[in-house]
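To keep things clear, I will list the structure first and then write my remarks on it.
A single protein chain has been removed from this complex, and every other one stays in its place.
Take a look at subunit A:
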């Protein structure tokens, strides 16, 4: 399992997509830093801004940064993992590996842990960069958060790509790389759009729209993780007006804690399915 884990990590680091994502991440962070600096500088937040507008802008600015950071991490997770089994089978590179005294479940664990470690480290640094930009360059718009809030939000942010890897492995164990890639992107987009529908539904007080969002979250719970993360990050007990629930990057329709447990179980079931399918599959 450790050999497969090491191979997986080296493979991702070697892939061109990883280098492209790193470059794009750098561009994104620089742009975000410049944007954050000038929003604070140009709006002159310290002098006479509406006391309700300031925290709203502040959470939206950080929420936007984290939303796009989550988007990049998710794309990397999807594109790194969709071919992790199917492509190996299609290219027959898996034959010499599986002819070794290695169980199929060890192969899946190796793939899962290898990808998860790398993506978790990447997500961790991206989250830190975004929050540090907000704290250092945000000026009057910086979000006031406690260490505990940061840690809770960070844990959920890091969990997102890990969940994606588990789902992707289950699909990759059964379908071709192309089909798996298309399905994963479609599920991701479904989760993203239904997340927005749910938030708009909460704003418009439309039960149908909220229910659509909830059902979609049950199908693909990624967006719920992001929404819950914003609640952890922005919600303040001593703030009578929670700005975590406002704006398009906030969470007016708040995911419950049961949804978090559901997401964890969802990931574990996906992993178990991946092992079950792969154990029975001819390669």
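Convention: contacts are C-beta pairs under 8 Å (C-beta built on N, C-alpha and C of every residue); 3 or more make two chains touch, one makes a residue touch a chain; residues count from 1.
The rule is simple: contacts and distances are computed from a predicted model.
Undergrad: UniProt protein name for the omitted subunit, picking from "DNA ligase (ATP)", "ABC-2 type transport system ATP-binding protein", "RNA polymerase sigma factor SigW" or "STAS domain-containing protein"?
TA: From the choices "DNA ligase (ATP)", "ABC-2 type transport system ATP-binding protein", "RNA polymerase sigma factor SigW" or "STAS domain-containing protein", the unshown chain carries the UniProt name "ABC-2 type transport system ATP-binding protein".
Undergrad: Among A:43, A:98 or A:203, choose the residue that contacts the chain missing from this document, as touch is defined above.
TA: Here the residue in touch with the unshown chain is A:98.
Undergrad: Which subunit A residues would touch the chain omitted from the figure, given the whole complex?
TA: 2-4, 6-7, 11, 14, 91-93, 95-103, 280, 282-283
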